[in-house]
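Working notes, beginning with the structure itself.
The complex appears here without one of its protein chains, the remainder shown in place.
Then we have subunit A:
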Amino acid sequence: MKYVLMFCETEQWEKDWEAMDQSERDAGFAKVGQWMAEHADKITHNRKLAGPETATTVRLEDGEPIITDGPFIEGKEVVSGYVEVEVADLDEALRMARTWPACPLVEIRPVLM
């Protein structure tokens, strides 16, 4: 089955990240790189997104499209990237998510084919 693992950052996580020096951040990136390499055979696609301050939302629900600055929900948790994986079942996707070494929230959704 195909799933998307959505990685979400929290306010606290962002604060902690800001407080890190370059060597700590490099170590963080290295861990993510290692995770990607370990699961390379299952990952079919992966992307990191630019921050929520770069987001633009278009609302199409009331006739005229309305364009607004920012994400569609002003939340404390923001999706910051995703990977698409091809695995046997939810348990295998969960095993991957459990070992994710970066931001503290991962949402798993099956992909409709």
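Methods note: contacts are C-beta pairs under 8 Å (C-beta built on N, C-alpha and C of every residue); 3 or more make two chains touch, one makes a residue touch a chain; residues count from 1.
One rule holds for everything that comes next: contacts and distances are computed from a predicted model.
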Of the listed "Aspartyl/glutamyl-tRNA(Asn/Gln) amidotransferase subunit C", "Methionine biosynthesis protein MetW", "RNA polymerase sigma-70 factor, ECF subfamily" or "Cell division protein", the name UniProt assigns to the chain that isn't shown is "RNA polymerase sigma-70 factor, ECF subfamily"
Cross-chain touch to the chain not pictured, restricted to A:19, A:40, A:58 or A:88, is A:88
Where subunit A meets the left-out chain, the residues are 1, 3, 88-91, 93-95, 108, 110
